[in-house]
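Right, I'll just put the structure down here and ask away after.
Complex shown without one protein chain; remaining protein chains in place.
Lettered A and B in written order, each chain numbered from 1.
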Amino acid sequence: MARGGSRRITPAPVAVLSAIGIAFLAVPVLALVVRAPWSEIGEKLAASGAWVAFRLSLVVSLTAAALSFVLGVPIAWVLARSSFPGRALVRALVILPLVLPPVVGGVALLTALGRSGVVGSWLYDLGIQLTFTTAGAVLATTFVSIPLVILSAEGGLRSLDPRYEQAAAAMGASRMHTLRRVTLPMLRPQLAAGLVLAWARALGEFGATITFAGNLAGRTQTLPLAVYEARQTDPGAAVAASLLLVALSLVVLVAMRDRIFGR
Amino acid sequence: MRRWSAVLGCAALILTACGSDDGSGDGGATAELTVFAASSLTDAFTEIGSDFEAANDGVAVIFNFGSSGELAAQIASEGTADVFASASESYMDDVSADPGVTGRTDFAQNRLVVITPPDNPADIRSFEDLGNPGVQVVLAAEGVPVGDYAREALDAAGIGDAVLANVVSNEEDNASVVAKIISGEADAAIVYVSDVTSQVAPDVDAIDVPDAVNVIAAYPIAVVEGAQDPETAQAFVDFATGPEGQATLAAFGFLPPPSA
Partner (left out) sequence: MNLEAELTLTRTAFTVEVALAAAEGSTLVLLGPNGSGKTTVLSCLAGILTPERGRVLLGGEALLDTAVGIDVPPQRRPIGVLFQDGLLFPHLSAVENAAFPLTARGIAKEEARARSRGLLERLGFPIARSTARPGALSGGEAQRVALARALVTEPQLLLLDEPTSALDVRSRNDLRPVIGRALSSFPGVRVLITHDPVEAMTLGDRLVVIEDGRISQAGTVEELRRAPRTSYVAELIGVNVFRGALVADGGTWRIETPDGSVFVADPGLAAGASAIGVLPPGEIELHLERPPEGSAQNVLAGTVEAIAIDGHRARVRVACHPPVVAEVTLASAERLALRPGDELWASFKAVGIDVEPA
């Protein structure tokens, strides 16, 4: 921010540790680039069904991010703005998928929404099956993505000066108008950050999806699942498909960097 | 303070030295034997491993179970295996090409079986029923030996296209396939007979795959080139193919190797 003016000196240990850390994070990605079968990457991607998986990944991750947003923001609102007995417990519960191994999330979803699950058996009687469907993949992905929207939005709501909303009310704005024209626009950076992080998480989701929705090309096989399967049959194709995933994520995160994470 | 910790350190060294002297009659230190084995062998080989340790003082067997293809890839890139036991000849072929193997032999066979949840929701009575419309079938993915064999058997029975259209998920390994049936999520699956272990048996029903179309999978085992201690590695191979190992494998549902 303060360019020019004051001189900032990075202490040596910080410089060294950050260099090691950056290398640790960057080298594996660069290794993918180096080892990618560049000469035949097109065929590899086509043969491993990566394009089909890529399209499905886009559909699943974008839907999951939207769903996380639509459900996560109201949850954040309730957690930040209202007090009720057991609020701490509810918060822990909705953030849990973030720390839970995704496979456990998948098993939990299976127990709840599977064909013979607590709720799922009842849905199945109505003719609704979620397992092995794209909708199931979206649900599994949403399950692990929602906490990122909640955390980001709740933080934003808590740091928002309540006087702005009071001012809006005193200026004749209804609750709905205040929400749409004041609260949400003022939270835009945090909401956008939550949305992008949730999307990124959804794009990379593996464990919950394969456990709950299974692995079928074109229906539930997202790009991470395709990479996993290709690893057994054609490691080169796995690297190529991984690269596709890295490129997509990187493009979006870089594009959003300034707008979300502050300049 | 520093002096005391030095004394304690010496005491600890002496004690551990005495301990290992007492423990191994032949006076040698503990040697580790790393065995890479197909995940369908998990239960049988765990038992064979402890039997082998009991019969060979000072040897600790360390297992890495996984899908055969993945293990073959790990051996090629990392080369840390002493023994490789594969669920498919083709992955053993890969390893014998790079880095190479010695003493390769088949030690067991497995055959395919259809499993359904106990309530058999899709009313599967024969192998051919898997092709009935609306049956939700789970297979192991292509590249996983049991997945490839299952597709082979389906084609042999002439129901390949019908059943593949019924597939709802291609699982990454045998255990995941079985899990989908136990949880009741899918109607039927094709696995190895050995996958229907005593723990699993109460939760699934097994339906035979006819001999005419069944694929009998041979399990090869070999000492991997570059093994730390080729003699102990060969001893393990011999143990697995010997009477004790064979008895254990039979107990876990494996068939004897073709030559036997």
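Some observations on this one:
Here is the rule we go by: a contact is a pair of C-beta atoms (placed from the backbone, for glycine too) under 8 Å apart; a residue touches a chain by one contact, two chains touch by 3 or more.
As the structure is a prediction and not an experimental result, all values here were calculated from the model.
Here the chain not displayed is in touch, across the complete complex, with A.
In the complete assembly, the contact with the undisplayed chain comes from A:170, out of A:25, A:170 or A:254.
Touch with the chain that is not drawn comes from one residue among A:75, A:130, A:182 or A:245, which is A:182. For chain A, the residues touching the absent chain in the complete assembly are 163-164, 166-174, 177, 181-182, 185-186, 188.
Keep in mind that, in the parts below, only the chains that are shown with their structure count from here on.
If you average the Cα atoms of chain A and of chain B, the two centres end up 36 Å apart. Chain B makes touch with chain A in their complex at residues 67, 69-70, 73, 136, 138, 141-144, 167-172, 176, 180, 183-186. Interface of chain A with chain B (complex): residues 110, 114-116, 131-132, 210, 213-217, 220-221, 228-229, 231-233, 235.
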